[in-house]
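Every protein chain except one is present and positioned as in the full complex.
Each chain carries a letter (A and B) given by its place in the written order, and its residues are counted from 1.
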Amino acid sequence: MTQENETPRLRLTAVSKRFGAVRAIQHADLTVRAGQVHALVGENGAGKSTMIKIVAGAEQSDTGEIEWDGSPVRIGSTTDAIALGIATVYQEPQLFPELTVAENIFLGKEIKSRGKVDWSAQNTKVVELLELLGLPAKYATATVGDLSIAEQQQVSIAKALSGDAKVLILDEPSAILTDAEIETLFTVVRRLTASGVSVIYISHRLDELFRIADEVTVMRDGRTIGTYPIGELSVRQIAHLMVGEELSDERPHREVPEGPAVLELHGLTRTGKFRDVDVSVRAGEIVALYGLVGSGVSEIAASCYGIEPATSGIIKINGSEQKPRSPEHAQKLGIALLPANRKVEGMFGFQSIAFNISAGHLKLLSKLGIFVDRGREKVVALDMIKRLAVRTPHERQPISAMSGGNAQKVVLARQLVERPKVLILAEPTQGVDVGAKEEIHRLITELAEEGTAVLVVTSDLPEALRIADRIQVVRGGTTTEEFGPDAKQVDLLAAAAGGSE
Amino acid sequence: MTITEAPPVKAQRKKPDLARIFLTQRIPLLAVLIVIVVVTFFINDAGGYLTAPYDFDYMSASLISAVPLAMLGLAEMLVILSGRGGIDLSVGAIVSLAGMIFGFAYGEWGWPLWLAIIATAGFGALLGAVNGFLVSYIGFPALIATLATFYAYKSIAIVINNQQPISTEPIQQLFSLTRSVELPIIGQYIPDVPLGIFTFLLPTVVAVWLLLARTAYGRRLYGIGTNDVAARWAGLPVRDTRFKAYVYAGLISGLVAVVTVAQFASARPDAGVSGNGMALPAITIAVLGGVAITGGIGRVAGVVLATLLIVWLNAGILLAFVGNEGSQYQLLALGAVLVFAALLNGLTNRKYGGAQ
Partner (left out) sequence: MSLLKERTKPRVLTNPVTGQEIVLVGVIAVLWVALAVSTPAFLTAGSIQPLLVATAPIALVGVGMTIVIITGGIDVSVGGAIMVCSVITAKALVGSGVSLGVAVLISLLAGGVLGLVNGVLIAYGRVHAIIITFGTANIFMFLGLQIFGSGTVNGIPATLAFFGRGEDGRTLGIPHAFLVTILITAACWWYLRHTAGGRHFYAIGGDAQAARLAGVRVQRRVLLAYVITGLLVGLASCFVIAQGTSTLDQSVGSGKELAVIAAVVIGGTSIMGGRGSVLGTLLGALLVQTVSSGVTQLGWRSQLSDLFVGIFIIVAVGADLLRARARRSSR
């Protein structure tokens, strides 16, 4: 392989970055060699994305040094980064669906001759790029909107490479791909490294690193723990480095009452998303479905709530089989769901707290089924504000003016107005500050104590461990292993990230 | 570990910033503009620059033109509130076609007035339901669906009676609906008010206000207009709610058809589409009244005040210019006020993050 004394393509030394009072990364190091795949791993919030943004020029480090081919450089903007030869492919393809692949790649930097776009010249270059990536040349003239998500991602990679990139950052490229598509992606990555391009590869799926990465840098709590040749580690060891020494969590042991399951999923399947999912939740129990982004875990939640009905399998509520057709129907069955994407799926932006809480319960909160009972609405809203400790001057405050944690509490309050039998919480504390996170966790436990069956769908490992009575790991679209509340983070992570050696 | 981020301490409430209030809150702004307009014309009147006196009697009489304008403004508000580019270009065509139906029912078939009015409103609602079905259930962009139905309704309205207006005896007598009446008890102290205000406009205003501000349906409508993805996740009937917005808009247009027939004393096949049509001014009123074209924001009071502003401005302009100059300057006023309001919205969005 490479020699230690060779000049690295890119080296970051002792880089630190703060956002306000939060230290996103401190004294982090990263060394990327030419023609190598360098994996960057860490849990959510470990500082991976800040690190990448600094390399890509989207953020500037407060302290620390960056070297490019051995000489110090300053990456002050994305333009600087691109000029150096650093290209980034984000998870969601940023393409124009109505334009062809070639046009997308050359948008804003068209090759022109005599005033018109030189399609043949562009096409030749695109075909070269596609060949380099091992993709069919016919893609060049295909309309991007006609391609699959995986193909669009490959186009994004081609676009990134069109500017003669020397370092390519792939931000969780596999999260949205199927296994076969991941294989194609790897072929593309291998071809690139063979031609001398360095790849910084970010992934939650640890198992795949062993097939593609040369070196891996592990991050935890904003620090780089170390860089290792991939061959020296196992999935378990990486997982261990990621989670560190476990603090003894003084989590009080909770007695879950015996009884029949309130929510049961048997062999639940939605073609192309997840298959054969088996989960059961009793009254008063908190079960976590823990899986990485792209494991299908969020789609399972959406199916139980009638957003994307399952194609086969059985959902039972209190022992009787049900098929939730729509969120309305699911609510009638006693299922409530806290959506994962608060801004898009949860919040009515410029409307008041009271509005946000009563939406979806208007039948209950109305007189004669027609008029909103504003007195009761206010009582309910104030009650919820108090119960969930929402910090706000009054219930008429627009939700868009609130912090993430407070807004999340308001959206959660909406799920509690009519006491649900089953409460599904998708990523309940994403983008929420530490204090509010504690409060939301305490509230979830309280709800379970009162007899609600709680299913927490999460990709946040400590969260799953902190609140769940049982943890079901979802990997590759299906439930795999089950863990108890005293499981070790390492084991869970290894199970979810695919380290069953 | 890292330091916990303290929640940002809200700056001490500053003393009310007048510029901010007028920029972010449409209703005070409109109220001030109305005062400015009225005072300006009073001064002009006192100076003898007007062709006829601009006084309370005149202002009150001019309100008759506020009836169709405000009602259609409210209809547009309902569909614009529903979000997803909601708009209704067909309201004028519905007025024409429903007006012809009213002409047949009341003028030719001799139905009782109340039944004819209900039938006309119901027919308007049916025409609105076609729009709602296309937009909400099939997924047409509202602009396209209502452009298509505008053409279709307009054409049917003209063809249905061989291009002939219906102005039989009963229809001609309806003109009395537009007369001004003295109000009981307080009537001696205030000017006479056009009857249409009480028979059509006020009931519509109250009904729409109740619908939007007090009913569960109104909540749902604001909900889907604010964020229709979140509305779906909250279990709101998104399609049904949006569909009904178009139905209600059609229903109001049907009522306007009756008013229009009364005003012309004739059911004219091109009543709602002649010249510039009725949709353009109605959309203008709604936008001026603070309804956000992106949905979810808008109040009845805003639309009513915007109507008063335009009606009294127009009434003054008619007196300030001789002949048809006046009606031309009304176009200028409408256009200029709309561009001004739109630019103000744009500025507000950038500076204060949106109007209320």
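Keep in mind that, in the parts below, a residue touches a chain if its C-beta (ideal position, glycine included) is under 8 Å from a C-beta of that chain, and two chains touch if they have at least 3 such contacts.
Every value quoted in this text rests on a predicted model; they were computed, and no experiment measured them.
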Out of B:L50, B:L81, B:I158 or B:V303, the sole contact with the unshown chain comes from B:I158
Have a look at A:Q60, A:S148 or A:T311 and name the one touching the chain we're not showing. A:S148
The one of A:Q26, A:T50, A:Q122 or A:S280 in touch with the missing chain is A:Q122
Quick one: which of A:T7, A:T63 or A:Q94 touches the chain that's been left out? A:Q94
On subunit B, where is the contact patch with the chain that was removed from view? 87, 89, 134, 138-141, 143-145, 147-156, 158-159, 162-163, 273, 275-277, 280, 283-284, 287, 293-294, 323-324, 328-329, 331-332, 334-339, 342-343, 345-346, 349-350
Contact with the hidden chain only, please: which subunit A residues? 94, 96-100, 102-103, 107-110, 112, 115-117, 119-120, 122-123, 127, 137, 140-141, 143, 145-146, 148
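Here is the rule we use: only the chains that are shown with their structure count from here on.
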Express in whole angstrom the distance between the two chain centres, defined as the mean CA positions of subunit A and subunit B. 46
Report the residues of subunit A in contact with subunit B in the complex, numbered from low to high. 20-23, 221-222, 305, 307, 326-328, 330-331, 337, 339, 344-351, 355, 358-360, 362-363, 365-366, 369-372, 374, 391, 403, 414, 433-435
Touching subunit A in the complex: which residues of subunit B? 1-8, 210, 214-220, 222-223, 226-227, 229-237, 296-297, 354, 356
